[in-house]
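Just one protein chain is left out here, and the rest sit where they should.
As written, the chain order gives the labels A, B and C, with residue 1 at the start of each chain.
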Amino acid sequence: MSKKDLGLLILILVVGTIVAIINPRFLLPINLANTSNLIGLFGILSIGQAFVIITGGIELSVGSVVALLGTLFIDFIAVRDLDWPLAFVLIIALGAIIGLVHGWLITRLKLQPFVVTLCGLLIYRGVARFYTADGTAGFAFGQNFPELEFLTAGRSWGVPNSFIALVVIAIVMWVVLHRSVFGRYLYAIGKNEEAAKYSGIRTGRVVMAAYVICGVLTALSAIYFAMYTRSISPASHGQFYELYAIAAAVLGGFSLRGGEGSLIGVILGTVLLQELQNLVNLLGIPSSLNFAVMGGVILIGVLVDQQWGVFRARRLMVDAARKNVAGAAAE
Amino acid sequence: MSKKDLGLLILILVVGTIVAIINPRFLLPINLANTSNLIGLFGILSIGQAFVIITGGIELSVGSVVALLGTLFIDFIAVRDLDWPLAFVLIIALGAIIGLVHGWLITRLKLQPFVVTLCGLLIYRGVARFYTADGTAGFAFGQNFPELEFLTAGRSWGVPNSFIALVVIAIVMWVVLHRSVFGRYLYAIGKNEEAAKYSGIRTGRVVMAAYVICGVLTALSAIYFAMYTRSISPASHGQFYELYAIAAAVLGGFSLRGGEGSLIGVILGTVLLQELQNLVNLLGIPSSLNFAVMGGVILIGVLVDQQWGVFRARRLMVDAARKNVAGAAAE
Amino acid sequence: MNYSDTSITASTPFLSLENVRKTYPGVVALDGFSMEVRPGEVIGLVGENGAGKSTLMKILGGVTTPDTGTVTVDGIAHDGLTVEASLGSGIAFVHQELNLFENLDVAANIFFGREPLRAGPLKLVDRARLRTMVAPLLKRVGANFSADTPVAALSLAQQQMVEIAKALSIKARLVILDEPTSSLPLAETDKLLDVIKALKADGISVIFISHRLHEVERVADRVVVLRDGMLAGTLQKSAINHDQMVKLMIGRMLKEREKASEAARAPGAIALSAKAVRTPAYPGRPVDLDVRRGEILGLAGLVGSGRTELARVFFGIDSSLGGALELGGKPLVLGSAADAVAQGIFLVPEDRKLTGILLDLSIAQNISLPNLPAHARRSLVSASAETATAEKQKTNLGIRAPSVQTRTGTLSGGNQQKVVLGKWLAMNPKVMILDEPTRGIDIGAKAEIYGLMRALADAGVAVLMISSDMEEVIGVSDRIAVMHEGQISGILDKDQFSQENVLLLAVGKQPQ
Partner (left out) sequence: RADDKPTLAFVVNGASDFWKAAEAGVKKAQGELPDYTLELKYPEQSSVAIQQRLMDDLVTAGVKGIMVSAVDPKTSTDGLNKIASETALFTTDSDAPQTKRVAYIGSSNVDAGKQAAEIAKKAMPNGGKCLGFVGLLGADNAKERIQGMKDGLAGTKIELIDVRGDDIDQARAKKNVEDALVASPDVTCMVGFYSYNTPRIYEALRDAGKLGSITVVGFDDDPITLGGVKEGTVAATVVQQPFEWAYQGMKLMASYLKGDKSGIPAGGLIIIPTKIIGKDDVDAYAANLKAMSGN
């Protein structure tokens, strides 16, 4: 765990302690379970985003993808009576295709990631709204899918299964990002794509793979979100989720210039954001301030991190100066 | 006018012609006036954004700033009974301060523009909602400010004054961006900030000035928007306007990497976007498809532009090769 | 395939180029060029700036494809190579411009794209094996840093060592080195030349591009000279000498260089003076240094001795952590490079691509940039004034370009360097700091730049020249200051000039 991640972890614990002191109900198992459920949902989304950000890209369409794929998933199983495992596979495949198309436009046709995914943001939500004719996709009364519901919204030993899914995904993705050749290529491309190309790396494919991973994880979280809300109005479902995901990554030490960040960081970023949301509700802060609190904490977090880096560099220098002066005096 | 701008203009005219053929009422003076009013409002916003984008930055908070400053403006004149010119000056000053703070955080504290302005997006809207306690800021029935209303929502010779304001601002800003020393510095910094610094440019100040310009123009457009809707619910007012502004700039040939784009381009981008919105209503396309149409056109526009660039570069090369071969043969 | 098996026939070319032609808009970079590379042969490739050397190598590296002509590797003809094909046939390439990942460590960079893998489908990096593979390579290039150092923490020269180690790590049959010594000081250069000899002994071919002709003389078996994209001539081992190469490169003999040991000049007044200045790289080691008007003060030292850092402080990019600066006897406080420029202190930085010029701007726009208000009326830029200034510099410096409106990014390295010089010469320098001013510059242009520096000094400018090229330091300077680990270890006057003295000071010893 890097120093940065450790700092974030400490921040999370300090905030948690303060909230628990003010309102001890914060530590109730039910509250922790509720919050960790959302951490699971947003965490999966944020890991996907992180894979794109590490290449120096950005994926602005995730909120809309969550809306579109969620709508389709519910429609498939609730209206069209598809078997849910089939629907599940279809949705994940759609996520992969969306990622592939984005990656293709970005790497082959050399469009900017911001532009491609901004268009995605506009288009996918529009399609979802058109698909439901601006209505709502939801289950009919009494429509139940026991296994699916257990896997997505259920709990095992009191722990939400969505959170367990996040832990599993995080471990796999940690290995991929930090131990595999593919992960190393991602970092390299994020820092210097040209050089990676000169080294014989098929950078296009690697970047495309990053978008596909993002698409798949987004699709997965879309299913989780759909099963959490059990109802989707495409006009608003998942709105701003791309900002949550990006914010989690940024808080977790990712640079939008690419080539920086760790998987533990993005998870901790998600945890902090969800803790903040929980705190606003538990401490009775007006919900209108919810986003403001989130924005304020991100800003302060990034600022402290940045200033801490500057401070450390300076202290190192002063230390060196002192040592050298002492050495010179001794000579 | 560059080739890129010309292409965009042709696209606008073609789309306009098609719409006019399908529904001739498109060309009614009243429709043109209504649409050009919104072009004025969004154009001012987009020019501000363009100044930031040219430096390689981004300003995601403009939508929230439009909400916050609009709320304050209406509150100042409708509730607190300030003279409107005073309120006007105050709001513009606030816009400048917001720009200054963003610029300061970005240039002095070295935070990433995306992060700073993302936090702004979250914070300003929160503040606005808190300020009105999640209510609405609006005028009482019959509350009138004749001069202000004439300047903002009135017409001269049938042309909306907001559009005239845009034209004036565009001319001034065109000179600033394309002819002035400051404008050259902006382009240089957008291309390579480090090298600009080594050429003795005070890059920090120049970038800060760009954010201040963006803040001021955003404040101005916030006033225009407020006087257009005459009522503001901060929870939704101006939502996604940053995307409109960025989209207009991108359509107009700006690169989010900085250092590219023309003022005419961003205006044409705004015109196209508003034409599309108008078209959705005039042709009776379902409103849910509004954003999808916008996203689709941006994507196609950027694609065509990009592919055209590739094609031209290739042709140039082939030409050069042919000429050289001919030259060699003649020797 | 056993790459070291050269016994087949030593004379069969490993690689040959035939009638290769490459054009860029407005430029013919290569024109009907042919050459061969035999196993175990060291080829020196020389030519003026923009002669087409890098273009040629880029074709071999698969980075660009030729318009016409064929590249034959191992008897298989290609219209153009891809990066993979090039790597696959055993061609290793050290680019003129560095291409490292500063967020990865040295080991990761060296084996980038060829990581040792653990068994399994996930393609996990075998980090232990990677470390053992890297150690001998670092030793071979004489690196003074460890394999897990992040590249961001290395100096430019150290990064170049990493690049070379990387080329060595490929079981290559041909190693291409595009100006590998351009920022390497003496000792490291020697090591590199030894490395080249060792490669040759292993039967590996080397193409060595350099503007330092004496280095070429020392290692090359054959010299290929390029001129204007065409083969100007080939010199066999016995015929390789400095003057012959120069003659082929520029088509005439270079006039005898102005003798360095002319009558010593009378030193002028002190222009820029550093009093106990502490740079961020060596905060514990105060620097005292005076640069006088009318002199060229050479600043020599080993890699990472802190010369660039000192120059950055003088130019206001970094702030001094203590001590004081004076300009013409008056205290000088620099908050930014803009302050330095306003005072007439200019810097030609060592990293051209990143800090020297704006590759996307035209020559004219680059030259006017630091002095834009002077090219403007009422804050509006005057294009004609810009063009006029740029035309003047283009003629003065002999910048080779279709016009001053050409994008600087398309110029060859040497011509780009001239543009950097041009932008400062167009103003009135009081103190001119040049960090490796002739890095990557051909011999003809070098002489011109020396002449320019001398002219500046004669006009009363204080010139501080940082250089790792020993010949250059001794040949051009009026005085030489030598840095060792962030401090000035000694200053040599003209009568003390010698390679030994500079070297002794550079390693922290006093000359006899």
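Here, contacts are C-beta pairs under 8 Å (C-beta built on N, C-alpha and C of every residue); 3 or more make two chains touch, one makes a residue touch a chain.
As the structure is a prediction and not an experimental result, all values here were calculated from the model.
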{"item": "Which displayed chains the unshown chain touches", "value": "A, B"}
{"item": "Hidden partner chain, touching residue among A:36, A:117, A:132 or A:255", "value": "A:132"}
{"item": "Residue, one of B:17, B:231 or B:307, that touches the chain absent here", "value": "B:231"}
{"item": "Residue, one of B:7, B:135 or B:296, that touches the chain absent here", "value": "B:135"}
{"item": "Chain not shown, touching residues in chain A", "value": "23, 25-26, 28, 30-31, 34, 38, 129, 132-139, 141, 225, 228-237, 239-240, 277-278, 281-282, 284, 286-288, 290-291"}
{"item": "Absent chain, residues of chain B that touch it", "value": "23, 25-26, 28, 30-31, 34, 38, 41, 129, 134-136, 138-142, 153, 225, 228-237, 239-240, 277-278, 281-282, 284, 287-288"}
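Convention: only the chains that are shown with their structure count from here on.
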{"item": "Dominant interface by contact count, named by its two chains", "value": "A-B"}
{"item": "Chain B-chain C separation of Cα centroids, rounded to whole Å", "value": "44"}
{"item": "For chain A paired with chain B, centre-to-centre distance based on mean C-alpha positions, whole Å", "value": "29"}
{"item": "Residue ranges of chain B touching chain A (in the complex, touch as defined)", "value": "105, 109-112, 114-116, 118-123, 125-127, 129-130, 133-134, 235, 243, 246-247, 250, 255-257, 286-296, 298-299, 302-303, 306-307, 310"}
{"item": "Complex interface listing, chain C residues touching chain A", "value": "61, 63, 83-84, 86-87, 93, 95, 99-104, 108, 112-113, 115, 117, 122-125, 278, 280, 282-285, 321-322"}
{"item": "Chain C contact footprint on chain B (complex, rising order)", "value": "175, 179-185, 187-188, 191-192, 194-202, 204, 259, 316-317, 320-321, 324-325, 328"}
